[in-house]
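With one protein chain held back, the other chains of the complex are shown just where they sit.
Labels for the chains are A, B and C, by order of writing; each one numbers its residues from 1.
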Amino acid sequence: MSADSSGESIAADRASSPADTLTAAERGARALGGDPVRVAIVGATGYVGAELVRLLALHPYVRIAGLVGRERRGDPIAHIHPHLATKDLKVYDNVPDDAEAVFLALPHGVAAARAGEYLGNGQTVIDMGPDFRFRDAADYETWYHAEHPRPDLLPGAVYGLPELHRSALAELGTRPGAIIGSPGCYATTAILSLAPLAREGLIADVVVDAKSGVSGAGRDPKADLHFGEVNESVKAYGMFTHRHTGEIEQELLSQSPAADANPGAVGIDFLPHLVPMTRGILAACHVRPTRPVTQAELDAIYADAYGDEAFVTVVEHAPATKHVLGSNEFRVWCHVDDRTGRVLAIGVLDNMVKGAAGQAIQAFNVLHGLPETTALLQLPLAP
Amino acid sequence: MSADSSGESIAADRASSPADTLTAAERGARALGGDPVRVAIVGATGYVGAELVRLLALHPYVRIAGLVGRERRGDPIAHIHPHLATKDLKVYDNVPDDAEAVFLALPHGVAAARAGEYLGNGQTVIDMGPDFRFRDAADYETWYHAEHPRPDLLPGAVYGLPELHRSALAELGTRPGAIIGSPGCYATTAILSLAPLAREGLIADVVVDAKSGVSGAGRDPKADLHFGEVNESVKAYGMFTHRHTGEIEQELLSQSPAADANPGAVGIDFLPHLVPMTRGILAACHVRPTRPVTQAELDAIYADAYGDEAFVTVVEHAPATKHVLGSNEFRVWCHVDDRTGRVLAIGVLDNMVKGAAGQAIQAFNVLHGLPETTALLQLPLAP
Amino acid sequence: MSADSSGESIAADRASSPADTLTAAERGARALGGDPVRVAIVGATGYVGAELVRLLALHPYVRIAGLVGRERRGDPIAHIHPHLATKDLKVYDNVPDDAEAVFLALPHGVAAARAGEYLGNGQTVIDMGPDFRFRDAADYETWYHAEHPRPDLLPGAVYGLPELHRSALAELGTRPGAIIGSPGCYATTAILSLAPLAREGLIADVVVDAKSGVSGAGRDPKADLHFGEVNESVKAYGMFTHRHTGEIEQELLSQSPAADANPGAVGIDFLPHLVPMTRGILAACHVRPTRPVTQAELDAIYADAYGDEAFVTVVEHAPATKHVLGSNEFRVWCHVDDRTGRVLAIGVLDNMVKGAAGQAIQAFNVLHGLPETTALLQLPLAP
Partner (left out) sequence: MSADSSGESIAADRASSPADTLTAAERGARALGGDPVRVAIVGATGYVGAELVRLLALHPYVRIAGLVGRERRGDPIAHIHPHLATKDLKVYDNVPDDAEAVFLALPHGVAAARAGEYLGNGQTVIDMGPDFRFRDAADYETWYHAEHPRPDLLPGAVYGLPELHRSALAELGTRPGAIIGSPGCYATTAILSLAPLAREGLIADVVVDAKSGVSGAGRDPKADLHFGEVNESVKAYGMFTHRHTGEIEQELLSQSPAADANPGAVGIDFLPHLVPMTRGILAACHVRPTRPVTQAELDAIYADAYGDEAFVTVVEHAPATKHVLGSNEFRVWCHVDDRTGRVLAIGVLDNMVKGAAGQAIQAFNVLHGLPETTALLQLPLAP
């Protein structure tokens, strides 16, 4: 099989192309003219890193300028991710200087500690972890039990959920030093499921009961990710303490019409489960609404919220995670139970795509002024 | 492989052993003396029927006197359930006269329509379906959208959950015409998870978010049970309308200290999901308690409720369905979230055993005055 | 979500665009100029039909002019295949007249019976079933136990495996009345694994032991495709009689240097297994070679055979089916056992892509003179 050679010439590129000082928007404009944005992926040996490669390798306005992983001086990516064997990409131990955007798939705390260096090189940072998701460092510290390494950078970051922050992302692209805090997989599912209700002030007392495939837990072998443990079993985990709870509360509160008067949007009861599948998240959001609602109202609220969204579909039948497998789609179903008056919103996505790599590329596209759906139009893989 | 011959001699048995008119308790006493209770299984071609065979075949006080299935005149059970190939049992199209107890694994409505005939023959009825689960025929009609065929029989039935109705079951065994309405699989999981809280009057506003393997949906091939649809997917179903909701509400209300003053125990928000596994149910029960509770209180409540139960274990770590696979065990974990004051109870069981066949045998044992754990001590199968 | 409208205007199209009488090559040339080839998919309600939609929907030189399914007058495709909900395509009960190429995903026998009509309309036929795979109608009759409906059409058909018949496919595209008999999924796996050895005359006495996911068995619900039966189980099936055996023998014999002198290429011992996964085939081909070979020879033979192929990769480590999931890739590993002198070739593919829809599009591309990889460059989806 013939192969591209983009990974081979890193050293040469470095010498000839020191990182410029353009904004993301300027680089995007240049890319549309034929000179792609050079991106690096740090943490390419993990699942999220591999997924970024899978999608970016076919992005017409991007060139993968470098893959970075621990102690992998020149190993072909296929040694770590056999499914990427047809791409002639190698893994190095640092980011090439000419990279213009850096995707970080790193442990929390590490990303923030390094981000300053990348920003100093004129590189845009898209962080897949939690370090730039919170607007208030105190929230980070509450949920991660650690001091934030660079609270000074938080004001320059935007939560990378285009459906909620599209204009902020686009505006961010016109400034140097852009940082995207790409949302958590569970958080994306819960927030997109509930944001329309939050905007209407309907949310109070919410239970978010979520189910995830295993890939969200990462690629490191652990006893509880062993096939023999996961297969034919369901379990809850992270009871009361899952860190995405903080993100969900922050974003839903930010959507509420009278945030400070709406304590119901705080105190989400979030419970994740591990189910025996590889990809996919389903969140069942059980809401006791602040006032009675009709199905017609709900239909209008969701149609209004998502009618123009390329990656969100409001569905008539309860969605299954397989309906969106491998794609950047989010689907949501929201109904009222006439017997009890409760409202149920069910959202699904592929945690590796709309819950991670795809979402980050979507935000990257917005940031750079590129068509938002670029490289993200693959249809779901079923059965 | 040598085989038993219990299935061969049905015709002869019928002639020589017309059904007697003993009570279940009398038959149980006789069985302890060496003359086993003769049982028939109606609906033996389904999953629940097969599971009854698997467990009863090794019951020392029971003899399988007949398997009954539609249009299966003399077919070996292995033609339908290959895993039972070593048992020389055949499937016929009616119940032998000398059967003393009849397990019914039939569609709802059908069981009630036939039960009178079996009772008339002096046969005890253990119904695996919903026909005898409701004390009030109106509740049956609400959830099953059909008139109850024999509301007159309901007063003679007991809900077959020994942990809640042990003495009623034992008392029932001393009367002729005994009927057990064996609980639904989801209902068992939710009720056993929440009954200790209900008794303390702590329940109001409950979300029961449950996840089940596929076997609960039965053996008939259907598009949405095709491996290609179920595998690598999670979906919710039966939103707002799942029929086990009625059972859960009835039983929890019956446990409440002041039922009529506690509208919170009515209106359970029950949502089942299908997950890609064969057996197992996990119910996450999200409770906003009627008053603040401490963990120490919860520990005491559950220890008190279940300390003497052979098949219920209160666990320290969140349970997984695989921990109870193939066994009659129920495990429950209950904690309070100090941040929000909410209570979370998580219960797991094997839907084919404690959720169906095992539970029915447990109630059968109590009814007949046999040791409650007889034939049910197999340990879980893991990994 | 906004949607394309390609499905809406079928009636109008029919009136305005009667099928022309160009050859496939001429239509391909026209498509490169901006006027896509109009294709119909017959049998769009099955798994293969859906997979054709998934891939063709993003084919830049193709427009889906019609989906055809039984008794589906105007149903949106999402009613049958929810994962395709974002495509505004509907299913009708016949092929639009203006379609230029027709993909047939139909039961064997039915495709051949209808093909004449499509050819008469000037439409190219790409048959996903077996009707046009055999050069000799007698072979069809041996394996399918039925008379071939149209043996007269067989000389006009080419076996649609571009790696073996690329030039014949291209040549076929220059003639009217083209028919492609798209290979079976197992057959593709076995043939591509063994063809290099066959060409060297090394094959005699071959065991092909293959393992497949469930999707190859189709979407119709059947007892043995029920999740409860497939999950956590492996079984062999079709012992001695699987119909792909005939294809494998035909093609390997055709590659042999002295076919009539090489009876070893006949009499493949082919055994398929069903494993609990949805997609993927792995074939382990156990060969006792006709003469001793070294690993260096084998490496050279496979490099020579596949070095220029876009969709075939010779790998150093034993491949897993997941390495190619969702992609059109075929991977093969071939080694000699120094202890026994036997040769083992292991091939993997995704049965829905390189084993069905992708392969057919690859052959379609060659037939039309389009770049062979068009619409087929998606990378595998892992984990």
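By definition in this document, a contact is a pair of C-beta atoms (placed from the backbone, for glycine too) under 8 Å apart; a residue touches a chain by one contact, two chains touch by 3 or more.
On a predicted model such as this, the values are computed, not experimentally measured, just so you know.
Asker: Which of C:H148, C:K322 or C:H368 sits in contact with the chain that's absent?
Answerer: C:K322
Asker: Going by the contact rule already stated, which one of C:A170, C:L282, C:V332 or C:A357 would touch the omitted chain in the full complex?
Answerer: Missing-chain contact among the listed residues: C:L282.
Asker: Touching the absent chain in the whole complex: find that residue among C:G120, C:P176 or C:G267.
Answerer: Looking across C:G120, C:P176 or C:G267, the contact with the absent chain belongs to C:G267.
Asker: Where the complex has a chain not shown, which of B:A168, B:M239 or B:V315 is the residue touching it?
Answerer: Selected residue, touching the omitted chain: B:V315.
Asker: Under the stated touch rule, tell me which residues of chain A contact the chain that is not displayed.
Answerer: Within chain A, the residues touching the omitted chain are 47, 214-215, 219, 221-223, 225-232, 276-278.
Asker: Over the whole complex, note the residues of chain C touching the chain we left out.
Answerer: 205, 207, 209, 211, 213, 226, 228-229, 231-237, 239-240, 267, 269, 271, 273, 275-280, 282, 284, 286, 288, 318-323, 325, 335, 337-340, 342, 344, 346, 348, 383
Asker: Counting contacts across the full complex, list the positions on chain B that touch the omitted chain.
Answerer: Chain B touches the chain not shown through residues 1-2, 47, 50, 54, 57-58, 81-87, 214-215, 219, 231-232, 278-279, 306, 308-313, 315, 317, 319-320, 322-326, 329, 331, 377-383.
Please note the rule applied: only the chains that are shown with their structure count from here on.
Asker: Distance-wise, how many Å sit between the C-alpha centres of chain A and chain B, to the nearest whole number?
Answerer: 43
Asker: Provide the list of chain B residues touching at least two other chains, using ranges where the numbers run on.
Answerer: Only 226, 228-229, 231-232, 276-278 qualify.
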